[in-house]
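Note that this complex is displayed minus one protein chain, with the remaining chains in position.
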Amino acid sequence: MIALLLRDLTLAFRAGGGFGLGLAFFLLVAVLVPLGVGPESGILAIIAPGILWVGALLASLLSLDRIFALDHEDGSLDLLATAPLPLEGVVAIKALAHWLVTGLALTLVAPLLAVLLNLPAAGYPWLLLSLAVGTPALSVIGAFGATLTIGLRRGGLLLSLLVLPLYVPTLVFGAEVARRGAAGMALATPLALLAAITAGSLALLPFAAAAAIRVNLR
Amino acid sequence: MELRVGNLAVSRGGLVVLEGVGFTLHPGRALVLRGANGIGKTTLLRTIAGLQPAVCGEISAAPECLAYASHADGLKAALSARANLSFWASVFGTGRDAAGAALERMELTGLQDRLAAQLSAGQKRRLGLARLLVTGRPVWLLDEPTVSLDQAAVALFAGVVRAHLAAGGSALIATHIDLGLDEAETLDLGAFRPRQLRPVAGGFGEAFDDATGALP
Amino acid sequence: MSIWEFANPRNFMRISGRMLPWFAALAVLTLATGLIWGFFFTPDDYKQGATVKILFIHVPAAMMAINAWIMMLVTSLIWVIRRHHVSALAARAAAPAGLTFTLIALVTGALWGQPMWNTWWEWDPRLTSFLILCLFYLGYIALWSAIEDPEAAADLTGILCIVGSVFAVLSRYAVKFWNQGLHQDSTILKVGEEDPLDVAYYVPLVISIVGFVFFFIVIVLLRTRMLIRARRLIALEARERVG
Partner (left out) sequence: MPDLGNYAFAVLAAWGATLVLMGFLLALTLVQARRARYALALAEERIAARVQPKAAEGA
């Protein structure tokens, strides 16, 4: 299991692995939105939590189709399926690797980009916390979506269409936590619900994803 | 570990392509599968490896004793030869030394730090086959193992298989090339081809094509 | 006769072929009655004026948009658990109907919202939920048509439908939480309470709902029969190729 995690991380950091891609996209969103909306810091401060959450969501969407499609193409998915690892574990590890290179990285750079967007000072810890709690759900849900489109040649666009509606609850609660944090409101309820979605997805979706992989291998 | 296969039927694309397949593979023996292209050698091997469900029949060996090597080598182009192999060694829990020993056996030690992307087709194939050595599993299922190997490499690989058999392992090989294995018997799959291709029971094909005439 | 008789495509074709004209007649009858009554013979509402006439298409379409998804969930579960092929095809057949109803609910909602709330689009929880439902339908239909192997397509869309249902319910509550909304609560089940839906609207509305149900049944039957024929065609061609 650890070997698989290390391999996926190594591959992500090697050339063409897509590690920088998500971060660069995230940065672009944070730079382009003020250019589009206008430089008024009051408006930016209000929309900052939402923009950062949507940016994080799209950045993590960007690299989803690599999770399984590459392994399917070069045959390692077959070999992994016959290896002494449960497929559910393979899915969980791959989602974890995806989270480490996208979700975690995005969480860590989010405060820097929040400066660009004039996020009120009170919002920083909550923005970080909401991303840290919510992005694992984005990776697991995305990994599930990726297993549905493994066998398709141009599955990228379809994958986005399948995954986006599944992302809605995570986005709503995650952005709500960040927004309420920035406005200094009570946020225990959305935070608890966000954590519940993450925990539930982590616990159940690997099984659905493993079933989908088995269907695709046959 | 004895691999016994009895009355096995396998399907591809919703059609039964082989049925009544039966053989026993004893430790120390090899069985070469022969048959024209498209007869279902790959399908049979994948079914035995547990990657796809059998239509019916028994396979005695648990998937835990089988090591499957497909057409594709499952190599990561961005990793070195050694890193590729060490990964599989740790997945199969055979330890750090297994990868080095396997590289040596397949005469890849000199290339171990090269990225897999920079290996030639034959070298990649050898690296893919070296993976079998690090699985530590007794029954090898090999799908066209000699593709893109030159004569010397074929002989090298035949030696590796022979050593595996001598150590009490066994191998089921789909190939057109004579590996020169004295321990090998041959099984012609042509005999198991159904006289008329029929859809799998319970599949979409059978449900909609029972050949009893038009739908009402 | 057990309901599983339908699981055999041949039985399904025979029985559905016999039932189809009756359902079609019922659909025409109830739809015509409900809609004509609703459009021509109902009074204007004292608050909403003539726009209340949109009720007779908006409410049934919205109900059927959700019911179609529920039917897809049930048939997908039947496929995943009991592996009856007709069930998988019925799930596929229901999707375009569900998508159409969702679109109708959205369009009529927007047209109704404009005079009432003074805006074409409001990020109201119900409207937003329907927009998300629309995305679910699109993804489901796209996945069906993208996968060639029929068995794999049925399995993967089944898994998507089951997982998607859970997330659809979650989205519903998430969106409710996110914005309490302008939308009035559903009043149809509150007859007899304080501000009930007037009986003058109630009867034609129920008839029109029944009409939408029959319309849905007719569409699903027609499409399932079409998909069964398409499957048999694929099976025959496969047989022809291999000789």
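So that you can tell them apart, the chains are marked A, B and C in the order they are listed, and the count of residues begins at 1 in each.
The working rule: a residue touches a chain if its C-beta (ideal position, glycine included) is under 8 Å from a C-beta of that chain, and two chains touch if they have at least 3 such contacts.
Because the structure is predicted, anything quoted here is derived from the model rather than measured.
The chain that is not drawn here is touched, among residues C:Arg83, C:Lys176 or C:Arg229, by C:Arg229.
For the chain left out of this panel, the touching residue among C:Thr100, C:Ser129, C:Thr157 or C:Ser171 is C:Thr100. Remark: the residues of chain C touching the chain excluded from display are 39-40, 44, 49-51, 53-54, 57-58, 61, 96-97, 100, 103-104, 107-108, 111-112, 114-115, 215, 219, 222-223, 225-227, 229-230, 232-233, 236-237, 239-240.
The rule is simple: only the chains that are shown with their structure count from here on.
Taken as a graph of touching chains, this assembly is complete, with every chain in contact with every other.
Counting C-beta pairs in contact across B-C and across A-B gives the higher total for A-B. Taking the mean Cα position of each chain as its centre, B sits at the greatest distance from chain C.
Put simply, the chain closest to the centre of the protein, by Cα centroids, is A.
Spacing of chain A relative to chain C, judged by their CA centroids, is 32 angstrom.
Rounded to a whole number, the gap between the C-alpha centres of chain B and chain C is 48 angstrom. The centroid of the Cα atoms in chain A and the matching centroid in chain B are 37 Å apart.
Multi-chain contact residues of chain A (touching two or more other chains): 218. Chain contacts: chain C has no residue touching two or more partner chains. Those residues of chain B that touch chain A in the complex are listed here as 46, 49-53, 63-64, 66-68, 70-79, 83, 86-88, 90-93, 131. Residues of chain A that touch chain B in their complex: 2-4, 7, 10-11, 14-17, 74-76, 78-85, 217-218.
Residue ranges on chain A touching chain C, taken from their complex, read 141, 144, 148-149, 151-152, 155, 158, 161-162, 164-166, 168-169, 172-173, 176, 189-190, 193, 197, 205, 208, 211-212, 215-216, 218.
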